[in-house]
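First the structure, which I've put down as C-alpha cells, then a few questions once you've had a look.
The complex is shown incomplete by one protein chain, all other protein chains being positioned as in the whole.
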Amino acid sequence: MAEWLNGWMAGWRGRRRFADREVVAVVPCPEPRRLRSPIATSSWVATRHPRAQEWSMSSTGTPDPNPGWLSDEELEHVRRRLPLLYVEAVPVRVDGLGQVTEVGVLLRATAAGEMTRTIVSGRVMYGETLREALFRHLEKDLGPMAFPQLQPGAIPFQVAEYFPMPGISRYTDERQHAVSLAFVVPVTGTCEPRQDALELTWMTPDEASSDQLSAEMEGGRGALLRAALASVGRLG
Amino acid sequence: MAEWLNGWMAGWRGRRRFADREVVAVVPCPEPRRLRSPIATSSWVATRHPRAQEWSMSSTGTPDPNPGWLSDEELEHVRRRLPLLYVEAVPVRVDGLGQVTEVGVLLRATAAGEMTRTIVSGRVMYGETLREALFRHLEKDLGPMAFPQLQPGAIPFQVAEYFPMPGISRYTDERQHAVSLAFVVPVTGTCEPRQDALELTWMTPDEASSDQLSAEMEGGRGALLRAALASVGRLG
Amino acid sequence: MAEWLNGWMAGWRGRRRFADREVVAVVPCPEPRRLRSPIATSSWVATRHPRAQEWSMSSTGTPDPNPGWLSDEELEHVRRRLPLLYVEAVPVRVDGLGQVTEVGVLLRATAAGEMTRTIVSGRVMYGETLREALFRHLEKDLGPMAFPQLQPGAIPFQVAEYFPMPGISRYTDERQHAVSLAFVVPVTGTCEPRQDALELTWMTPDEASSDQLSAEMEGGRGALLRAALASVGRLG
Partner (left out) sequence: MAEWLNGWMAGWRGRRRFADREVVAVVPCPEPRRLRSPIATSSWVATRHPRAQEWSMSSTGTPDPNPGWLSDEELEHVRRRLPLLYVEAVPVRVDGLGQVTEVGVLLRATAAGEMTRTIVSGRVMYGETLREALFRHLEKDLGPMAFPQLQPGAIPFQVAEYFPMPGISRYTDERQHAVSLAFVVPVTGTCEPRQDALELTWMTPDEASSDQLSAEMEGGRGALLRAALASVGRLG
C-alpha cells in the first residue's frame, strides 16, 4: 500500500506544480486563451498515467509500472462487476455571442472495419479530476491544436447510462456498464483527429439533429447529440 | 462468462416485471403517488443484488453467490485503481408550490464512535440504473415509509468528486476516489433512519446553509448541501 | 401611487396568510401531496388578480378595479415596446422511479378556427412569483383536479425567446416579443382542459418527439417539447 500511496503523492505533487503554472493563465491579456496550454496538462497526465495514450489501442503487453492502474485482465474482470465512469464531449464552434454554429462529429472505423460516427469519449482514471479527463480525451481525439475551451459550469448537460443489454436505457455498450458525464465544449483551434478517429466533420445544428445522422451514431449517441443541441438552445 | 450473463438475464427479467407493475402508477387517480411502492423496487433489488442491504455493514464472510458482484477483497483492490460511481440525495420537504421548506440531514456515528452529519449516499451497482440506485439508498437510509418522489429531471444538481487526499477538490473520502451524482429529492412520508444512521434532522434552508452545520458534515458535504440549496433557489 | 401601493400591500398580506397555510403542507403524513391544495392558491390569486381568469378570453370592457394591472389598450401598447415574461409547462406522467412515461399536449382551436397543438403557457403578472404563475396557468389549462407537482428545482429546462418576426430564434409569436421560462411538471390527478383548450392528449416520449407532432405545434413549440424530453433523458 505504501507503494500506491507513493505513486499517488508523486501525482499530487505534479498537480501542485501544474496549478502553479495555471496562475499565469488568469493574468488579463488580449488573448489569454492561448495560455491554456494543453501541453502543460498532458505532460502531467502522461507522468501520472503513463498508459493514457494507448488506452483504446491494442495492448503492448508490457507490465504496468503504476500499481494504481489496471492490467488488461483486471479491466476485463472489472468491466463485468462495476459501472465504469466516462466523460464525453460534443465539440462545437460558437459565434461572437457564444451561440453554437457548428457541431463536430467523429468518423471512426470499428475493429470489424465498419464506419461509425461518435463523439469524444473516454474513461476517467483513478486520481484524475473530471476536467483533466475531459481535457485529456479532447486532446487525444482532436489533436494538440484544437484548443478546447472547457466551460466553467461543472454540471453535465446529460448523464448517459450505457448497458451491455438493449432496452434498459437509450444507450448501449456491449463491453460494459458505463455511466458517462457529457459536456458541450467549444474548440477554437484546428482539429486533427488522431488514433482510430479518421475524421472530424463539422455540421450545422440541423444536420447534427437529423434522423439520418442519429442512425449512424454508435451506441445510441444520436440521442446524446440531440440533448447537447437542446442544452444550447439549438435543437430543431 | 455464461454464468454472469445468466445472472444478468435474470436481473433483466426481474426488471421487466417491475416495469410492468409500474404501468399501474401512471393511471390518473386522486393519490397515485401512493402507488409508487418502494417495496416493488426493493424486492427486485434484493433478488438481484442480495448483498445490497449489508453494503456498509461488516461483512459476514459468506461467499458471494452472484458472480456479477465483488467480494470485499476485490472491492478493496478496486478502490485504489478506479473511481467508484456514487449517487447522493438531499431529502427535502416542499410546500404546495414545490418550494423547499425543510432539508433533511442525517446524524451518523462513525466506526471510531464520533458523531457526524451526512446525506443519503451510496454506490451504484453493476447493472443498476441511477434511479434504481437512488431509490435503493433512499429506502435504506430513510426507511420504507419515506415515499421519496424522484424528480423527472435526469441531471444532477452537482457532481461531487471525492479524493483520498485533501486539496484536489472540496470533497474527501479516505477510502477511495469516488464521483457522486447528487440530487434533491422531496420525501412525503415518514422517515425512520435505519442501519448506521441514528436520526434524520429537519432544518430550515438557513440552518442547513450555516457555517456551523457545514463544519459538522462528513467529507466536505457542507458545500454539497449549499449547492443543493442554491439549485432550488433557497441558499442564504 | 398610494393607491397601487395599497393594493400591493393587500396582496402582500394575502400572501402571508397563504404562506401560513402552506406550513400545514410540510407536516409529514402518509399522503401530504393532497394538502397541496390548488384552491388555496387560486383563491388568493383571484383576490389579487381579479382578471386572471379571463386573461386569454375576449375582454368584457368593464373598467379594471386594480390599478396595478393593465387595460387591454395598455397591454397592446406595451406589447410593442417591452419583452413580456411568460412561464410554460410541459405536463408529464411519471413512474415509480420518477421516469417520464407520458407527455401531455394540448389541442386548441385558434381564433381563425384552425386546430393547433400547444403546451401550458401564460404571462407572469406584476407581483406574482414564477411558481404562482406556473400553478395558476396549470390550473387554468388543466382544471382544478390535475394536481400538478411543481418541482423544487428553480431553473427552467429552457428559456424560449418568441419574436414577432421569424428568423431570429426558433420560436415565434406574432403578437409580441415574449421570453418564456419552461418547466417540466408531473401531474398526478385528472386533467380536464378548460377555456380554449379542447383536449389534453397523452403521448409516449417517442410520439412527442416526432417530426409530425412538431409540425402541428404552435410557434415552434415542437423544439421546446423536444428540449423538455432531453432534459428528462427521454428524447429519442
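Here the chain labels run A, B and C in written order, and each chain numbers its own residues starting at 1.
Everything below uses one rule, namely that contacts are C-beta pairs under 8 Å (C-beta built on N, C-alpha and C of every residue); 3 or more make two chains touch, one makes a residue touch a chain.
Bear in mind that the values here come from a model prediction, so they are computed numbers and not experimental data.
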item: Visible contact partners (per top-of-document touch definition) of the missing chain; value: A, B, C
item: Residue in contact with the excluded chain [from A:71, A:116 or A:149]; value: A:149
item: Contact footprint on chain A, counting only the chain that is left out; value: 22-23, 25-26, 28-38, 40-41, 92-102, 129, 131-132, 135, 145, 147, 149-155, 157, 184, 186, 188-191, 231-233
item: Hidden partner interface residues of chain B, rising order; value: 158-159, 169-170, 223, 226-227, 230-231, 233, 235-236
item: Those residues of chain C which, in the complete complex, touch the missing chain; value: 4, 8, 12, 15-16, 68-70, 74, 78, 80-85, 124-130, 154-159, 161, 163-165, 167-169, 177, 179, 181
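We adopt the following convention: only the chains that are shown with their structure count from here on.
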item: Reference chain B; chain at largest CA-centroid distance; value: C
item: Pair of chains joined by the greatest number of C-beta pairs in contact; value: B-C
item: Numbering shared by both copies at the chain C-chain B contact, with half separating same from different; value: same
item: Centroid spacing, where centroids are CA-atom means, of chain A and chain C in whole angstrom; value: 39
item: Between chain A and chain B, centroid-to-centroid distance (C-alpha), Å; value: 27
item: Chain centre separation in whole Å, for chain C relative to chain B (CA means); value: 33
item: Two or more partner chains touched - positions in chain A; value: 158-159, 169
